[in-house]
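Okay, structure first, notes after.
Note that one protein chain is taken out, while the other chains of the complex remain in position.
Chains here go by letter, A, B and C, matching the order in which they are written, and residues are numbered from 1 within each.
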Amino acid sequence: MTPPDEDTKRRTLWEGRLASPMSERVRSYTSSLDVDLRLLPDDIEASLAHAAMLHDVGLLDGDASQAIASGLQRILAECDAGAFAVSPDDEDVHSAVERRLHELVGEPALRLHTGRSRNDQVATDIRLYTRRTVAALLDGIDSLLSTLQRVAEQHEHTAMPGYTHLQRAQPVTLSRHLLAYAAMLQRDAARFGDALRRADELPLGAGALAGSTLPLDPANVARRLGFSRVAANSMDAVSDRDVVAEVVFACALLMVHCSRMCEDFVLWCSAEFGFMSPGDAQATGSSLMPQKKNPDVAELGRGRAARVIADCVTALTMLKGLPLTYDRDLQEDKRALFDALDVSADTVGVLAEFIDTARFNAGRMRAAASDPLLLATDVAEHLVRGGVPFREAHRIVAEMVRRVEAEQRSLTDVSEAEWEAVAPGAASGITGLFDLDAALRRRGM
Amino acid sequence: MTPPDEDTKRRTLWEGRLASPMSERVRSYTSSLDVDLRLLPDDIEASLAHAAMLHDVGLLDGDASQAIASGLQRILAECDAGAFAVSPDDEDVHSAVERRLHELVGEPALRLHTGRSRNDQVATDIRLYTRRTVAALLDGIDSLLSTLQRVAEQHEHTAMPGYTHLQRAQPVTLSRHLLAYAAMLQRDAARFGDALRRADELPLGAGALAGSTLPLDPANVARRLGFSRVAANSMDAVSDRDVVAEVVFACALLMVHCSRMCEDFVLWCSAEFGFMSPGDAQATGSSLMPQKKNPDVAELGRGRAARVIADCVTALTMLKGLPLTYDRDLQEDKRALFDALDVSADTVGVLAEFIDTARFNAGRMRAAASDPLLLATDVAEHLVRGGVPFREAHRIVAEMVRRVEAEQRSLTDVSEAEWEAVAPGAASGITGLFDLDAALRRRGM
Amino acid sequence: MTPPDEDTKRRTLWEGRLASPMSERVRSYTSSLDVDLRLLPDDIEASLAHAAMLHDVGLLDGDASQAIASGLQRILAECDAGAFAVSPDDEDVHSAVERRLHELVGEPALRLHTGRSRNDQVATDIRLYTRRTVAALLDGIDSLLSTLQRVAEQHEHTAMPGYTHLQRAQPVTLSRHLLAYAAMLQRDAARFGDALRRADELPLGAGALAGSTLPLDPANVARRLGFSRVAANSMDAVSDRDVVAEVVFACALLMVHCSRMCEDFVLWCSAEFGFMSPGDAQATGSSLMPQKKNPDVAELGRGRAARVIADCVTALTMLKGLPLTYDRDLQEDKRALFDALDVSADTVGVLAEFIDTARFNAGRMRAAASDPLLLATDVAEHLVRGGVPFREAHRIVAEMVRRVEAEQRSLTDVSEAEWEAVAPGAASGITGLFDLDAALRRRGM
Partner (left out) sequence: MTPPDEDTKRRTLWEGRLASPMSERVRSYTSSLDVDLRLLPDDIEASLAHAAMLHDVGLLDGDASQAIASGLQRILAECDAGAFAVSPDDEDVHSAVERRLHELVGEPALRLHTGRSRNDQVATDIRLYTRRTVAALLDGIDSLLSTLQRVAEQHEHTAMPGYTHLQRAQPVTLSRHLLAYAAMLQRDAARFGDALRRADELPLGAGALAGSTLPLDPANVARRLGFSRVAANSMDAVSDRDVVAEVVFACALLMVHCSRMCEDFVLWCSAEFGFMSPGDAQATGSSLMPQKKNPDVAELGRGRAARVIADCVTALTMLKGLPLTYDRDLQEDKRALFDALDVSADTVGVLAEFIDTARFNAGRMRAAASDPLLLATDVAEHLVRGGVPFREAHRIVAEMVRRVEAEQRSLTDVSEAEWEAVAPGAASGITGLFDLDAALRRRGM
């Protein structure tokens, strides 16, 4: 048996096959290390389980198994300490780890890749990364939900206009408005949960695409890594990136929800609305205009939704039309996945702080909600209770609105007699409808 | 009370408020009828439940309720018979139904819109439409799964090359390859199921955005329409289009899976691969070249994935940055939803037929799989069983591959002595590895 | 020579090659007629030129040429009259025309497809369609530009706040604001012009992909159709869809510009801004809320930008990774192209009307622009003229803004002495800066 010579560690994982080393330009174009180095903890977690299984089935003796495990733990420690050094020859995180392991423990390192391929390895790493990163994101979503709920409780009775078409529509409470975002976020959280559940199966064991001729025990690895089951089809296992597409989409929809919240905040922070003011530590100024206090956080939250939507496009478009099984195009999955999860986590985190520290101007909100036109529907529904068909009631009130607008009067200026004239027998009590708090109570707010 | 005059039926739902009728250009730009007419059965189903609830809570007397129900049933019958005539004045499916109902039953029609808005109405219609249409799509996916499984059973032992990087990698069976698509489709089906479950709540009752001042009973309506629960937040209920985004994404990923299948089929149908031949009734020819027999179905399945990915972009981008609650931008949701579901259903249907009627050329596949290079990994793993570290075994075999390539020999031409020279003590039995069927059995195929 | 039998007209263009007719499901899935029928005038224009060339080079005698020309003219007339009837057997616009021509003129129709393929034919049709449709769109853009310029002239001195971050920043005029959109539209128009120039070459003559063995004269056809040159590479000519991608992108960016205009209009129409009010014939109401007057046109213009962005995704994603030359995926190009051009033309048309009929509330704008904070930069620049480094001047004014805000005073309440205290030697004249019209004049407005 050839002993591992000194130069082994300088080789690519597949050297021997080709007559010349990779050109610098090609190495630079194909290397994924700057992106996938983030998978290092996951790669090591998977390798630890893989090595333990190899030992269990007799493909690795106790000494080699021991050496590999302690070497991998040491690499993880180096990584945690920020002391893991990549080599220019490392193609990706997998080869970097194997190279370093060989430096640390020698010959046993050459036995680790037994019965696996980078194809099933990276598919496993991605799932481990996604599992732990989504868990952190879900914590962030929970915090944002708590913030929304806390502020909503404080403003349970803060009246404000509800808008459709950005036109004042009917009075609502700030609580109702903020809890609408909470409802969106709860669906988002559930969506991530579904994606994780669907991805809860182990690709390792699929090898390059066709499993292995060695007596591996994937169920053993699944157990060690906390997967519920082993992927059923080896060719699917190495070419499947559904978990990437699905999680990136869930991030995109989460960011879309955040962008709607942000749009409302940008509006509310304007002089024209005046409903909200960011904390001084959460606002920014202008390099030119001394008076400016800008809600940049909300604008960036809105703008970054575009980026995560684009990450979703990357994931789907990259996959479209790829023949089975693994194609190198799949390398592009990680950049999109990492970006979508990063932006999402940062955004929910900063929005929680933005909301928590903002001042809501209940007076401005109440004044805006006090526009009697917002109760036009209440009048129409009052007429319905008096027996007028709704479509007629709507027309009666609409015409009255047009009339008072033309006469530069308010709806509250219309007397019961005037109402009676257009809605005979149904007008009694209309003039009493124009109380904002009563209007909210009529709607259960 | 003003009686409904003759002209009422020519009015928009909101006439009375504005001094002049809508300009033709604006009417044409804002009308959604050519798209949303497909919601008619759903709109009527929802209206029937709404009217029944209005009766139950005392807002509609028995006669009106009766008249409305029979009128709606008649409109549905007209629709089924292709006899429902739209009017140029109809803005959308909701106004078309109310207009027609008024023509049919008169005054009671003016009472139907009591306590609801088109905002909660269309949100409800979309869910009903999605529920029934996704159910049909799931049937189509099931049929495609059955076809795949049936053909896979026929080809359980049909050897073919498995590919990575479109390079022959290791031998697999056609069954394994086809069942990889089945695994994708099973995840797709589950994804639609999750989306439906998440959307299983009734928006009706949310009104325009703030509920109603009338004593409605949304739980009654939910029960009648088969929803598990009522939307918790009225402002969310009318602005939420998650079900659209999520279903369109599920369609996009389904189509991406189909596009991968299609890419494989296009390759297999080429003269170079020669693995597959479409049925004559499933192929097309050329207007110029008399010899052509083209797999257009597979190409279109691949190309249309682009369109459904774009539908997903429409849904997300349309929603991004919209303030609460309803904005007219939301109207664009339906075109994307309908297109994504149509393309998906058509594609899974036509692919089932395409696969079912295609001829798979087992001879060509087996010949391609018989390339001894596909068993290079088997040799390396054999060396591992003989104690060689895998990384060394890989290098030994890779160098042998390079050598035989240079000498224009085959791997099967290498004698045990030659192997022994490079892998001392581990070579015994290598030359016996090059049996295709045995290689498949070693992998459990 | 076999005479064209009775049944020829029922055949596909390529029948003879395959043993069985196309299945109904495949026909329905592959047919493009519902989309590409719009190319009929272009298809006929190209066929007329092609037939004339065939005559010129001696491949068509005078009688056949005559018959074909008059037959094609008649089909065009049928089309203009809405009387062109498609047959269920027509695969696409090309086969529909050839089928109908055969019905009208018999045997000569069988000679029209000489030396061409549907591949070069459709590439030509698309260019003709794009040329005439973009010309119409450019007229629409011109009209919108005229409207903007006319309204801008009316409001040359109408002061309003200019916004950054949706915060009031500095005073501008409505004219300046409206002409910013005009600048965008002018770039859009130039972009379409570039795309047309780049596409000004004739694909016809490229055949399926490799030209023809017949003595065709593509330059003759180019001259007749008004193309400047013939495509240089036949394989590129039939697989190139750059004109689609480029025009759809130009539409997407045009719509993005329109969406920004629309967003401003939606804001301006809100009660909070109150800067703009749509004409009654250009607004819509609510089915529930009698008081509503909504700017739906602006919302739809904004929302439909999402759709055209998605059309751009369709075009690019459909093309990505397609091998040369023609693949059926390319069929999806037309739906995206037509939709992008339709939406763009409709939107610029309706926006011109929307702007033309809207009322701009100069009083509300001026009041909002009169906030003295908008002149904080003027104060800082005044200090600069007095020798203060700008960064210091900025800080001095910013601190003053903070102070007056805390004291609930206005910047105009700050005396020259107070300014002198913080900016010794540079404060003279500051209190005179707070005149809105003078501030506009200082900026050349």
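Observations, loosely collected:
Convention: a residue touches a chain if its C-beta (ideal position, glycine included) is under 8 Å from a C-beta of that chain, and two chains touch if they have at least 3 such contacts.
Nothing here was measured: the structure is a model prediction, and the numbers come from that model.
Summary of contacts with the chain left out: across A:168, A:257, A:292 or A:391, the touching residue is A:292.
Check C:29, C:129 or C:326 against the missing chain and you find that the one touching it is C:326. Considering C:71, C:171 or C:372, the position touching the chain not shown turns out to be C:171 (whole complex).
The missing chain, though absent from the display, is touched by one residue of A:313, A:397 or A:430; that residue is A:313. The hidden chain makes contact, of the residues A:65, A:117, A:133 or A:220, with A:117.
Interface residues of subunit A facing the missing partner chain: 12-23, 25-26, 28-30, 94-95, 113, 116-119, 207-208, 266, 279-294, 296-297, 299-300, 302-307, 309-311, 313-314, 317-318, 320, 327-332, 335-336, 346-347, 349-350, 353-354, 357. By the touch definition given at the top, subunit C reaches the unshown chain through residues 1-2, 4, 8, 11, 13-19, 59, 98, 107-115, 119, 162-166, 169-172, 176-177, 179-184, 187, 190-191, 194, 198, 207-214, 231-236, 238-240, 242, 245-246, 249, 252-253, 256, 259-260, 262-264, 267, 302, 305-306, 309, 312-313, 316-317, 319-328, 377-378, 381-382, 384-385, 387-392, 394-396, 398-399, 401-402, 423-426, 439, 442-445.
In the full complex, subunit B touches the hidden chain at residues 161, 163-170, 266-267, 269-273, 285-296, 299, 313, 317, 320-321, 368, 371, 373-374, 376-377, 379-380, 394-398, 400-401, 411.
To be clear about the criterion, only the chains that are shown with their structure count from here on.
Ranking every chain by how far its Cα centroid lies from the centroid of subunit A, the top place goes to C. Here subunit A and subunit B face each other with the same set of residues for the most part; over half of the interface numbers are shared between them.
As a whole-number value, the distance joining the C-alpha centres of subunit B and subunit C reads 29 Å. Distance from the subunit A centre to the subunit C centre is 33 Å, each centre being the mean of its Cα atoms. Each chain gets one centre point, the mean of its Cα atoms, and the points for subunit A and subunit B are 23 Å apart.
In subunit A, the residues that reach two or more other chains under the touch definition are 163-166, 169-170, 267, 313, 317, 320-321, 377, 394-396, 398, 401.
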